[in-house]
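Submitted below is the structure of interest, expressed as structure tokens.
As you look at this complex, bear in mind that one protein chain is not there, while each of the others sits in place.
Just so it is clear, A and B label the chains in written order, and each chain counts residues from 1 on its own.
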Amino acid sequence: MSAPEAAALAPTARPARRRRRIDLLLWFCGAWLAVLILAAITAPMLGLQEAQDAAKTLLEPVYQPPSLGSTHPLGTNALGLDMLSRIIYGARVSLTVSISAVLIGTFVGGTLGVIAGYLRGKVDRVIGTLTNTLLAVPALILLVALATVLRPSALNMALALSLVAIPGLIRVTRANTLAFAQREFVTVARALGAGRARVVFRELMPNVLLSVVPMCLVYVSALIVAEASLSFLGIGLRPPQPTWGNMIGEGLNGKMEDYPHLVYVPAAVLFLTVFSFNLLGERMRKRWDKREVSL
Amino acid sequence: MRKIRRLPIGVTATVAALVMMGCSNTSAPTSSKADPLKVTNGSFGITEASGNPVSGGSLTFGYGGGIASFDPVSQQYSGTSGGDEARAVYGTLTEYDTKAGKYAPSMADSISANDDFTEWTVVLRDGVEFTDGTPYDADAVLFNFDRMAKSGAGFSGLWTSVVKKAVAKDAKTVVITLKQKWADFPYLLSQAPGMIASPKAVKDEGESYQREPVGAGPFMLDKWTPGQNLVLKANPDYWDGKPYLDSLTFQTITTGDQALKDALQAGGIQGSLIGTPTIVKDYIQPSSGYSGYVRMTNTGSMLLINNGTPSRPDTPGKDINVREAIASAINPDVINQRAFDGNAFPGTGIFSAESQWANDKPTFTYDAEAAKKHLADAKGFDGKIELIYPSAQAEAALTIEAQLEAVGFKVDAKPVQSITDLINAVLIKRDYDLAMYGWPVPDEPGELYTSYLERFGRKDNQLGYYNETIAKALSDFAAADDTAEKAAQMATIQAQWAETVPAVPYNTTAQMVVWNKNVHDIEVSSRLTLDFSKAWISK
Partner (left out) sequence: MKAAAGKVAQLLVVMFLVSLGTFSLTSLMPGDPAVAILGDNQSPEAYAELREKLGLNEPLVERYFTWLGHVFQGDLGTSMVPPNEDVTSLIRSAFAVSIELAVLALVVALVVSIPLAMISARRPDGLLDRAASATTFGIMSVPSFVSGLVLIALLVNQLHLFPRVGWVGVTDGLGQNLYHAALPVITIALLEIPTFTRVLRGDLVRTLQEDFVLSARAKGMPAWRIMIFDAFRPSSYSLITVLGLSLAQLIGSTVIVETLFSLPGMGRLVVSSASQGNITVVQGAVLVIAACYVLINAGVDLMYSVIDPRIRRVGA
């Protein structure tokens, strides 16, 4: 009894060919994101029903439950606005805001991290202290504070969310820079007389940034959730502009009981998207880790 | 086959849970659109308890508010903000008998007025003591009146504008002289000004008094975690006998009426205060299995129009044509459908259909063509107008915006982050064009008079609107003791209102207190405050 079980403990005993199998889940997630992003980009051309302007839906039915064959496949909300259309326009907001927040975060955090990791010393300590300061305040509380101070616009939201991503990215890029700085190509560049700035921006940055791509994908999903949480608390982007979070918020206070689709349609979409980003990030990390090992 | 195993197990599990959540709640189908809800003011679901009251047990009442401070001179308590708690500790000199529609003495033995209602005599009961053993006498009452007048908060503004002086005639008689005729003056004594604190405790404790109150009411403070819960225990020496309940707990639940309903059902609380139309509707059905009290309020939801305040002298609403256009553009039925799922009580009159002051004077009617015409008559107006609204009422706001734009306005709708912001813009800075605001005012004459006096009966108010006829009708309303006379004054106000359009009511709201069937004899008074002194729980 114990022998086969013990044998199973050894991961090295795996046959290599099983790795070749198609990763259905990954494809499913990729396809979902592709469809979603495509729909978000082409939204104005899709001939969707009204998503925002309640003045145009005064005659539309309200609270219509989802019915796939009808003109409102995912139903309508309290104002007669089309849920499918709101989901897609909501995707525009949710995705743009969180992806740009991560881009800002990567740029700022990446630069600071690489500088800290390469220059070390005083600069490192100053950046480290700033990182710790940002980390010491819980992300959601920081966001709540920023959201109440700033006027709720997509740009402000992206800026606020990027503050959540920055400290983590500083830490990781710093650590990766420390590792990369030992590598041959950096030593070679320095030996060839490259200045500090050149080494940082030409040699280190591209490599380090590439190594944090999986982490960025996970951050995108985390920030989608953060944005939704703020909208859910009523301090994120406000209706009529749809976001998935404020759509879920519309179902609260007794409405969810009578019209569950108000909550579960956006919640399911939110879940699938977050899941997909997480999975993509994870699979990418695995693949790259392996490459690292084989190098 | 092997590939199938890669199916997203996590995905299916979670989606299944979400769908279950959806389905599990569809078990109670609604017929909301078929039958508009009818609410009659008063108690509902009250059944005669079999047997006599029994002592013992504790009751937990949960609601969205909570008491902020136990110092009555700094507070304007109501059922939605600490009124029940303060009343349990202090009692009130008078109370409003909702069944008889009259003010009656409570902690006081009697209250009477001279012929023109300008002088009121309050006689106190013999032998009543605060829980610290000091006497509840005329000196104590005057001490509290004096602090009230000087506090600069709570009811002090109203008090000093109405009361000329208060003196003690003897150890248990206080005579109050008013600056005006007011037949419903006892209303003020049924509120925070009628909550008498022990002068000794106030002097001894200083700043910490607000946390450690001493009154002579049916309950005493046991334990308090502000913003969370408050535990009171029965006062064994209460003048009307020790309360049946051993303890009374108030739980603050800020998660909304649905959470309150869930908690009531789950048994965590035995009573609650509800305002959400859909949920009010659920409880009022005889089959709900709950008892309680419900009242319709007037002018519950208002579209305030700035008629020209010092901070916005050139606001569009200064022009009567613009105000008329707004009034004709609003269709309250559509707002009801979209914002309240057809469960609210649309209407453009000041008074709800259920109100005892309802009259046949004209109200506003939806007429898009008339609105367009009025708008065309507004010379020099480009149609641009700003609307501020609390972000929690986005649906109603967006519907109003849509209706205004449909007749040619260009609306800049701005959600405000919090009620504080709304109060700041409308009431303090008076810097707005249009605002969605709540003015829920019950039929009860004392509260009605004081509320409307503040809002449009005096010069220099938040609307920037003043009308001699309305002001006079309001003060005649206060001076009259006769209901028919009072109703005539309210009809005058409605007629003037329709003519001059100071603001547009679009919905009235219901307020409800609800409790379990086995809870008995909770009495409701002014501002929806509850009296638990005789409450008991049957086994």
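Note that in this section a contact is a pair of C-beta atoms (placed from the backbone, for glycine too) under 8 Å apart; a residue touches a chain by one contact, two chains touch by 3 or more.
Note that this is a predicted model, so its numbers are computed, not measured.
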| item | value |
| --- | --- |
| Touching partners, among the displayed chains, of the absent chain | A, B |
| Of A:45, A:68 or A:141, the one touching the omitted chain in the full complex | A:141 |
| Among B:97, B:129, B:237 or B:262, residue touching the chain not depicted | B:262 |
| Hidden partner chain, touching residue among B:41, B:134, B:252 or B:356 | B:252 |
| Hidden partner interface residues of subunit A, rising order | 1-3, 5-6, 8-12, 14, 18, 25, 125, 128-130, 132-133, 135-141, 144-146, 148-149, 221, 225, 228-229, 232-233, 248, 256, 263, 267, 270-271, 274-275, 278-279, 282 |
| Hidden partner interface residues of subunit B, rising order | 5-6, 8-11, 13-14, 17-18, 20-21, 24-25, 62, 68-71, 74-76, 81, 152-153, 157, 207, 210-211, 225-229, 251-255, 259, 262-263, 265-269, 417-421, 423-424, 427-430, 454 |
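Rule of thumb we're sticking to: only the chains that are shown with their structure count from here on.
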| item | value |
| --- | --- |
| Whole-Å gap separating subunit A and subunit B, where each centre is the average of the chain's CA atoms | 44 |
| Residue ranges of subunit A touching subunit B (in the complex, touch as defined) | 21-25, 28, 53-58, 62-63, 78-80, 148, 234-235, 238-240, 250, 252-258, 260-261, 263-264, 267-268, 271-272, 275 |
| Residues of subunit B that touch subunit A when the two form their complex | 2-3, 6-8, 10-11, 14-15, 18-19, 21-23, 25-26, 28, 30, 32, 256-258, 261, 276, 278-279, 334, 337-339, 341, 391-392, 394-395, 398-399, 401-403, 405-406, 415, 417 |
